[in-house]
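Structure below; questions to follow.
Right after this comes chain A.
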Amino acid sequence: MNNFKLVLNLSLRNLWRQRRRNSILLVAITVAIGGVIVLNSLIRGMQVQMVDSVVENLSGHIKMHAPNYRDDPSMERGFVLDPRGVERAIEGLPVLGWAARISIPAVIMSERETRGATLIGVDPDQEHISIISRFELEGESLKSASDSRILVGRALVEELRTKLGRRIVITTLDSNGMSKEIGFRIAGVYDAESESFEKSLVFSGRNALQELLGSSKVTEVSIRLKTRYAQKEDFEQVRDSFLELDVLDWQQANPIVAFMYNTVNLVIYIWLGIVLGALVFGLVNTLITAVLERIREFGLFRAVGMRPRIIIAQVVSESVCLMLLGIVFGVTGSLLIFAWLHNGIDLSAFASGVEMMGMSSQMKPALVAHDVLVVVLVSVVLAVVASFYPARRAVRMNPLDALRH
Partner candidate 1 sequence: MLSVTVAWRNLWRNRRRTLLTAGAVGFAVLLVQLGMSFQAGSYEPMVEVSTRFSSGHMQIQRDDYSDDPRVERFVSDSTKLRGELLALPAINAVSSRTETFGLVTKDERSYGALVVGVDPLVDPSTSHLSEQVSRGTYLEDPNSAIIGSALARNLRVDVGDEIVILCSDVDGSVAFVAPTVSGVFETGNDTLDRSLVQVPRELINDALMLGDGAHRVVIMVDQPMLPDRSQGTIAPLVPPTASLLDWRELMPEISQSIRLDKISNGIVYGTLTVIVVLSIANTFVMTMFERTREFGMLRAVGMRNSSIFGMFLTETFLMWLLGVAIGYGLSTCALFPLINFGVGMDSMGMDQFAGLLFLPDRIYPAVDLKVILVAPISIGIGMVLSTMLASIRLYRLSLVDALRYQE
Partner candidate 2 sequence: MTDAVVQLKDVTRVYGQGNVAVHALQEVTVEIYRGEFVCVVGPSGCGKSTMLHLIGGLDSPTSGTVTLEDQDLSTYSNNELSDLRLKRMGFVFQAFNLIPVLSASENVEFILQLQGVEPKDRKARALEVLDSVGLADAANRRPGELSGGQQQRVAVARALVGSPLLLIADEPSANLDSTTTRELCELLQTINREHRTTILIATHDSVVMSYSTRTIQLEDGKIRQADAA
């Protein structure tokens, strides 16, 4: 313990003795650590946003369909909902809620134009789990699952050249595969963040749709958990309860987003490696110089009986102290930048580009404690490793040679 204090004291004084060059290195470490943390938080923010928007936009964490539905989305590929079965399957899971829906392709005709879209039948009481309950609306929302009016996106309303309160005609296939034309009154016009969402999805009451299409089936059940990511066991519990259905977690349901999500984890570590790799050069250089110019001093220490181990400890501790100081500055700096960016970075200039990647045009950084911890630990380990070679040089010379140096 006493030795430790001595070593620490010597290290700090030596760092201070060469404060000019150490301060330059300190800036480099600060930029590196701060840069890694800020960039990681941006990447994580992007990742979180991608997942959130997928989960929020109707996918949920766990989704089930009848087999073949994904190949041929139609009422024929629906299944009869057993609410009690669902409740049993999710028993004990941290479930925020679940929703049963009908989702089928449809052709929409106004008085003037015709467009293709997906018609979705929902129960508004269940949709607190999705974006549907958070639409900004002109007009009214659906009142219940039996509401036979329709919600249409702003962009689609403009393309159809119709407006709130008007009627539109929807052609779709009923449960026997027969074309059916149904008239709807537009109850509300919604604004979503994504234009393609607005153009491709229209919503009506689920029970009303079942009645109009002469079927009691639904085509999907979406389950949303209270946590951000679904646990594997939770997913398996649901999957094993519905062996006759196609049960997907959000990653299977959205392979591109899942791929990007997994790539991001890799990118974070590559980036960390690159930055710290660049830092090693400067660190080793400085430490070697610091050792060489004090060879006599070390020789003196050895001559008065200091053990080699303590000299190694001193060099290593100098390196670690410098790194820790850099970590303090870097983390503080990154927290300041984080606070500054907290409201998000406006990427609306790249709106369609970021939409293609499943992100929102407000990019919000997300600070993950685990990431910061990894950065801190890896850099401390690096400081130890980088100082080891110079430290060995300091003790390899015999005391007399060192004194004559």
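Here is how the candidates were picked: all candidates are chains of the complex that A comes from, given by their letters.
The rule is simple: contacts are C-beta pairs under 8 Å (C-beta built on N, C-alpha and C of every residue); 3 or more make two chains touch, one makes a residue touch a chain; residues count from 1.
The structure displayed is predicted, hence computed values, not measured ones.
Visitor: With chain A shown on its own, which candidate in 1 or 2 touches it within the complex?
Guide: Looking at which candidate touches chain A, I get 1.
Visitor: Looking at the complex, which residues from chain A come into contact with candidate 1?
Guide: Chain A residues touching candidate 1: 20-21, 24-25, 27-28, 31-32, 35, 39, 71-74, 105-108, 112-117, 158-159, 171, 173, 177-179, 255-256, 259, 271, 274-275, 277-279, 281-286, 288-289, 293, 347, 349-357.
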